[in-house]
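Pasting a structure here, questions to come.
Just one protein chain is left out here, and the rest sit where they should.
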Amino acid sequence: MKHFEYFSAHSAEEAVALLQKYSPDALPIAGGTELLVRMKQNLIHPKVLVDITHVPEFQGIALTEEGLRIGSLVTHAEVAASPLVRQFAPAVAAASGSVGAVQTRNLGTLGGNLVSCVPSIDSAPALLVLEAQAVVFGVNGRRQFPLTELFVGPRCSSLTPAELLEAVIIPRHNLGKPTCFSKFGRRKALTIALVNAAACVETNPERTHFSQVRLALGAVAPTPIRAYTAEAYLAGRPIAQEVLLEAGRLAAEDAKPIDDFRASAEYRRHLIGVLTRRVIEGALAGMPKV
Amino acid sequence: MKKRGRGIACMWYPIGFTVSANPSAAVVKVNEDGTATVLTGTVEIGQGSLTVLAQIAAEELGISPRDVIMVSADTDGTPVDTGAIASRTTYVTGNAIRLAAKEAKKILFEVAAPMLGVRTDQLETRQGRIWVIDFPQKNISIGEVAYYSQVKLGRPVQGSASWNPPTVPLDPQTGQGKPFNTYVYATQIAEVEVDTETGQVDVLRIVAAHDCGTPINPMLVEGQIQGGISMGVGFALSEEMVFSSNGTLLTSSLSNYLIPTTVDMPEIEVIIVDNYDPTGPFGAKGVGEPTLVPTAAAILNAIYDAVGVRLYSLPATPEKVLKALREKEAQNNTASSTH
Amino acid sequence: MERDVIRKVPLVKPGEPGMIVEEAPTEELAGYPSVGRRIPRRDTIFQVLGQLKYINDLSFPGMLYAKVLRSRYAHARILRVDVSKALEVPGVVAAITADDIPVNSFGPSLQDQPVLAKDKVRHMGDGIAAVAAVSEQIAEEALEKIVVEYEPLPVVLDPLEAMREDAPRIHEPRSNIYWEWHIRKGDVEKALAEAHLVVQERYRTQMVEHVSMETHSSIAMWDAGGRLTVWCTVGRITLARTDLARILQVPVSRVRVVSTQLGGNFGGKNEITIEPVLAILAKKTGRPVKGTYSRKEEFIASTTRHPFIMEYTSGVTAEGRIIARKVRLIADGGAYCSWSETTLGKATILSAGPYDIPNIALDGYVVYTNKPMTGAMRGFGAPQVCFAYESHMDTIAHRLGMDPLQIRLLNAYDEGSISATGQILHSVALKKTLLAAAERFGWEVKER
Partner (left out) sequence: MAFTIKVKVNGEWKTADVEPEMTLLELLREQWGLTGTKLGCDEGDCGACTVLFDGKPVNSCLVLAVRADGHEVVTVEGLGTAERPHPLQSAFEQHGAVQCGFCAPGMLISAKALLDANPEPTEQEIREALAGNLCRCTGYTKIVEAVKSAGRAMKSSVK
């Protein structure tokens, strides 16, 4: 690794001040599982790293009036093991549990994963279907916006160089809703998703029709996406195999997968169909019996 | 839908180099305390060769393998060895060490015979002692004999030997000849589950029956077989170096060149079949390489058994399996519509 | 032949429960006899305590670290190499190019591989220059200062394309086909004409890497008397010594090669790689020099497994006896020969499978491509041909409506069988393994 200057920030203000001072040569570092690999591979050479690990504002998982707040510095291991997350957003816990391996999950943070804006990040789809909000801290204070707006393109977020993701908030009205996350990789562990998907499913009380379904996909477009066409189609439709098949087809149309050495776009589109159906079925299966 | 299938594959594999000379030499010294030091030019690469070679020396000398000191892999200090390649160490280096130990034992017997008042052909070694056959009350420790031989007679107890497997070069036109001195055989059977929606293949179980002649150390043989199978599973399903059109390797890290992890590996049941090769040390041949040879074929045959598609190229990625399934469906549909 | 070992450890016979013992897996070390015992590997205790020293765990006072600049192109002429800027980097002690190497070629069969490329690069793993510096970090940074001018050449990656007459020649003026093996037994064409069924198939395998967990690592040091010692991860020290002496133009007796326990080999550490570079840098600087491959270098700058294209044609009787087999193998040999000659030889000899077939014609070819060199890897050509001949056997069985186990038992080698090369086989336990595996698995014969 090439030489860089290192600062450890102990408050959010200090962190963003340092980032601003050394902009554009400074990057924040938290878990480092993504950043340090890219530095070692000679892909990026920040002159300054601002370590935000000890920023208190970005820690912890808490139930607030707004909803379930997960600090950006919470590790994947902590998300996956958190009783609160497991109770109120099980798909989010499952997604964090699917990242890398034990070692990666102990270092890597939820926030770091999200702001990397790699299309295949595992933590995004489950948060997207729960309509999570991003809380961002900058020199001008906090701003909050839907998490979808964080993702601009591959490895490109909507944050300015002196802004940091503080937390994500899963709104109160979505807590405990039936969700499911599924990841398809070429290996059972330590794997990058070819496609990942999440669903949040609401039905009529009789459990015969979908009332509202939210679907999100990863690794199949420049950013993690919501499959809006498929969602619109599902609203009000009967819960039936042919409906799920059509939803899968529409979700594939919502995506823009690419050909690469891991898989063809065509295969990824096919997987979207399969995973879409599986996450909807998974969410339905997790519902209490009628 | 998930479908299960079983596949069998067998193989043969030679021990030692293809035609060319591949000698091993060894020195075995019996120390004054009854232990032995073995000098070998082979390199321990993790397979446990030094342990196995110590067992061979110990068996020939009649001492405990714990009492064998192995000195290896230094061109200044150890005799020539062609190296840990071609599954040859147990067989070729093992033969050399056994022969060297025999030389040392010959000195021990020549020295011990008058001490015990018998002929050399009446002696045997066991448990660190030299015994008069059929007269267990007459015996002497190897250390005592080695000490006496070295210190009193001025004759250190040491043997050296080399061995090279005999081969006959192949005729350049017909390829007729004897390229290797011996071969091992194996059969592996795989059980797989294929997800017909995604093409994903799960290997559930592998039964591996291997011939390695006499297993000098069955635990290490099992380890070789289990490890070889994991390499075979990777070869069958996930490992592939992929290049871009300008020759850039796209899979140059362990995050995209996928070797099996703990959760990718099936249950493995190992059977070491009873066999004996008179040309090997104590009947042993070898086991290193053959362990992965039939694995991919067994898995691909199991995929065929499960879903009826034959894959003609490795690795059997989910995408390839699914594509083959789709092509088969399309064929079936055409067939049914034309009939 | 009478056996000369008293077996106290019972061997597992087909159908008996496994040898894995739950609570007492190993036996008393002092036991007799020694052969047949489940004794732990002798160095394991040091490994699990973290005390066993692998090469990269060793260091010497004043030791420098070397890094090699790899090619940007898979096929190109080198017009100019300039290391002067690298030498200006503080902490860099020496830099070398092909011009510093006494004999710039090596290889176990063909000496077609340069230590550092001079006029031409043939794959992206080719080294062009190397530096020695006081730290790995500085050595790496210095590589970026080396100037190389290239003239890119057309890249050939597919072995079939490489075989064509008009393909760019990788080792001009020689043909890209650099070795052949041929085996003939009986009259294969006649037997195919007489066969009840002829099955023809083509199989392909991919390029794979050994992935030893330990990457290649070596340290070179000269003593005051002009003798070189190399501590290295090479699994064949005798060959390494010969190769190094030839490259450095010193008598073999002036080279000492020492290995420790290797962190995996699988055939990937059977020849020298970075050692000559280290030796020359050590000579130049008068200091010990260490070089350790990155994981990426393991993939591009060491050997890999040959991809094979395998054409199989078999003639069988209605009863399932194979009476003829014709095999054509094309191995992708990568940029340099390495162990291709022998790998192809072993593959060709084994390619008909362990079956008693009276009429056989086997042909093997290996060709250069602009990919990492292919060489020795566990199985040495056998996993490729086994994939083909065993898939092919199942196709034949399927076409005849036979069970896969039965067709194998019907054709399998037995004691005294004669191989494709005319060798009378002994100690043949093939059927034993077939029956043992089938019984343990619970294989029920299905007639289709």
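To keep things simple, chains are lettered A, B and C as they appear, and every chain counts its residues starting from 1.
Here is the rule we go by: contacts are C-beta pairs under 8 Å (C-beta built on N, C-alpha and C of every residue); 3 or more make two chains touch, one makes a residue touch a chain.
Keep in mind the model is a prediction, meaning the values are calculated, not measured.
Taking the complete complex into account, the chain left out of view touches A, B, C. In the complete assembly, the contact with the undisplayed chain comes from B:Gly228, out of B:Gly128, B:Gly159, B:Gly199 or B:Gly228. When the omitted chain is restored, the residue from A:Gly100, A:Pro119, A:Gly185 or A:Pro257 that touches it is A:Gly100.
Considering C:Thr205, C:Gln261, C:Thr374 or C:Thr395, the position touching the chain not shown turns out to be C:Gln261 (whole complex).
Taking the complete complex into account, residues 20, 22-23, 25-26, 38, 40-41, 43-45, 47-54, 56-57, 137, 210-215, 261-266, 292, 294-295 of chain C touch the chain not shown. Mapped onto chain A, the interface with the missing chain covers residues 1-6, 8, 29, 31-33, 36-37, 40-41, 49, 51, 53, 77, 100-104, 106-107, 188-190. Residues of chain B that touch the chain left out of the display are 45-48, 219-220, 222-223, 225-231, 253-255, 259, 261-263, 265, 268.
One rule holds in what follows: only the chains that are shown with their structure count from here on.
If touching chains are joined by edges, the resulting network of the protein chains shown connects every chain directly with every other. Of all chains, B has its CA centroid at the greatest distance from the CA centroid of chain A.
A simple rule picks the central chain: find each chain's mean C-alpha point, then take the one closest to the mean of all protein C-alpha atoms, which gives C.
With centres defined as mean CA coordinates, chain C is found 42 Å away from chain A.
Taking each chain's centre as the average of its CA atoms, chain A and chain B sit 47 Å apart.
Centre-to-centre separation of chain B and chain C, using mean CA positions: 16 Å.
Counting partners per residue, chain C has no residue that reaches two or more other chains. Residues of chain A in contact with two or more other chains: none.
Those residues of chain A that touch chain C in the complex are listed here as 1-3.
On the chain C side of its complex with chain A, the touching residues are 137, 141.
Residues of chain C that touch chain B in their complex: 1, 3-5, 9, 11-14, 18-20, 25-26, 29-43, 73-75, 123-124, 155, 157, 181-185, 201-209, 211, 234-239, 241, 255-267, 269-270, 295-296, 299-300, 304, 342, 345-346, 348-350, 353-354, 362, 370-372, 376, 378-380, 382-383, 386-387, 389-391, 394-395, 398, 404-405, 408, 412-413, 420-423, 425-430, 432-434, 436-438, 440-441, 443.
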